[in-house]
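In this view, the complex is presented without one of its protein chains, the others remaining in place.
As written, the chain order gives the labels A and B, with residue 1 at the start of each chain.
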Amino acid sequence: MTAALTRPVRPRRRHLRAALLVLPAVIPVAFVVIGGVGTTLLQSLGLMPLVGSAELSTAAFNDSDELLTSALLSLSIAVVSTAIAAVIGFFTAVLIISGNWGGRIVGALGAAAVTVPHLVGAATVGLLLSDSGVLARLFGVAPDAWPALVAGPTWFAVIAEYAWKESAFIALIIVGTLATRITSYDETAAVLGAHRFARLRLVLFPLAAPSLLVASAIAFAYTLGSYEVAWMLGQTYPEPLSVMALRLFNSASLTARPEAAAIGVITVVLTAVVVAAAMLGLRRMRAWR
Amino acid sequence: MTPTPTATATATATATEPVAADAAPSAITLTGVTKTYSAALPAALQGVNLDILPGTSTAIVGPSGSGKSTILRIIAGLEDANGGRVRLAGRDVTALLPEERGIAMVFQRPLLFPHLTVLDNVAFADRAAGLSRAQARDRAREHLELVHMAEFGGRSPHSLSGGQQQRVAVARALAAKPSVLLLDEPFSALDPGLKDDMHAMIAEIRQAVNPTILFVTHDRDEASAMAERIVVLENGQLLQHDSVDHVFHRPASLAVARLLGGKNAFAGTIENGVHRSALGDVALDGDVASGPATLVFRHEAVTSTLRQPTSGADADALATRHADAAACQRFGPRELHGVVTSTVQRGPRREVIVQVADAEVYTEAAPGHPLSVGDLVTVSLPCEALWAVPAS
């Protein structure tokens, strides 16, 4: 009976078994990611026109002023909202890990926020922050005296929605990777004479830093590529990259399709640069470990 | 009235006696410390009193769940006691946080901070206290030398073996300049050979910086190798706090004898200094009170030898004389006759169970006596090994 277990399995067969297990996931992912981005790239270069013959051209990238404005706007929104989310997320994680009843309440509310679809988040933040929104009524401010938080020049409501959702995401990622290990390290530091803030600075933060970085990079990438929040709560001009791409995609003009694809390509490149920087940072963190 | 032998009474009395006012204050004093985790469970600690002198090394032993780790965690401030006071060096620290108590603790797992090098781990306490990185590292190097890990300072903790990590953890704790060093089963996860190295390291540290050490272990050999005093706990109650020799050979109760691995216990009564049981009559030294009592002795202290065909009559005569009058010393070691019923080899030693009259006695084969089942043997009980505890 045990012969089946001890019989040596040839390495090649083990490789094959592992490959067979992973293929059902790899094939659709490769199809959508490589096929999707590849086609977008071809479209942006004029190689897959809706009508007419294919011809290599960089015309879609020519309107550089417009593209630069949108890219800077998208990056600013992503940087600000991710920074806020990272700070709030880290302190929320510390609160949750501290393990008392307050931490449990915050943890439950954070988990609830993570499950809310971004579109619903945008709808409810709109109801909360608009000039006739719930907050304006709670503070008794008249609509014309209320600052333009929704669809205003500060992109306040967009940033608030991203910061709200992503802070919960970042907090839960940190809690998930640290919760089991952190108490014993915290106790060790305490019995070595380290006070609360020294422990936060010298133990908790460095231990949480890798997962904070990874979670923030994911949040940043999401924010940069997300469409519905900026579309619902943002100004009509200037537009973030994703909103401009979708408007061009849906427009009747023939030249618009390659331009929409070009914005897609630019967004992919921006995301790749930021993620690569984050991975470099992570590697340095590990080396310094 | 309890028939406690007076020698035992004195031994425990000196152990728990409060220190004289002019002496240096105790390093650790627990008074009436009680801990209950939940109303459904029995108390983890029930009114524990403990006094530890500065510069001593004390082991806490007891079965799992006896509350031995809880004592350490309460002294460290990682748990709050439900009642009682904790004093360190004479100051009441019951209300203080762990980091304010001036202690340091080493856990069973090394728990070296993974994001710091070995040297920075040892420098941690000084960094937390606000010293500059360079100053903290200078001091850390001294402590790494103390545990013979100086050349590993630049390494990351996970590149070290378990034993090396625990050495660094001890150095890190010492670098916190603790008034008391607490060790919670520090070496129980290590191989036997490594444990011996660790015990030697602790001995060196004690010679070099003489810290007050209180540690928990489930290993009796480790307790006697690292400590000069042993605290015996069971069910949250302190059974005995005494020197290593006394807890092994002069246990306060049958429970203590059992917990420390004593295998021989014979219930009976004492009359005129002679204990009478299934084993026969055994004279005891010292001023022992009459009444019901249990005779205990360590099997390691009792040897079995192949019986010489002629010695039978002499031994019987000895037995008769023993029955006459008290004081073991007057007659020399008590000798019993019996038959080997089983043997177990434990490393170089051979444990031999001998049937003597109606009783089974755990003994050791004398060197050069490879005994086997059915052999007729003489069991010799040295006077110093004999001890009576109150009947349970």
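Methods note: a contact is a pair of C-beta atoms (placed from the backbone, for glycine too) under 8 Å apart; a residue touches a chain by one contact, two chains touch by 3 or more.
We take it that contacts and distances are computed from a predicted model.
One chain of the complex is hidden; its UniProt record names it "Putative spermidine/putrescine transport system permease protein", one of "Butyryl-CoA dehydrogenase", "pH regulation protein F", "Phenylacetate-CoA oxygenase subunit PaaJ" or "Putative spermidine/putrescine transport system permease protein". Which of A:Ala59, A:Leu75, A:Leu128 or A:Met285 touches the hidden chain is settled by the complete complex: it is A:Leu128.
Across B:Asn49, B:Ser179, B:Thr269 or B:Thr343, the residue that sits in touch with the chain not pictured is B:Ser179. For chain A, the residues in touch with the chain missing from this view are 1-2, 4-5, 11, 14-15, 17-19, 21-22, 24-26, 28-33, 35-43, 48, 88, 91-92, 95, 98, 100, 102-103, 105-106, 109-113, 115-128, 132-134, 136-138, 140, 142-143, 161, 164, 167-168, 176, 193, 195-198, 217-218, 221-222, 224-228, 232, 242, 245-246, 249, 260-261, 263-265, 267-268, 271-272, 275.
As a working rule, only the chains that are shown with their structure count from here on.
Interface residues of chain B facing chain A in the complex, by the touch rule stated above, are 76-78, 97-99, 102-105, 107, 109, 111, 113-116, 124-125, 127-129, 156, 172-173, 176, 182.
Within the complex formed with chain B, the residues of chain A that make contact are 184-185, 187-196, 198-199, 202-203, 206-207, 209, 288-289.
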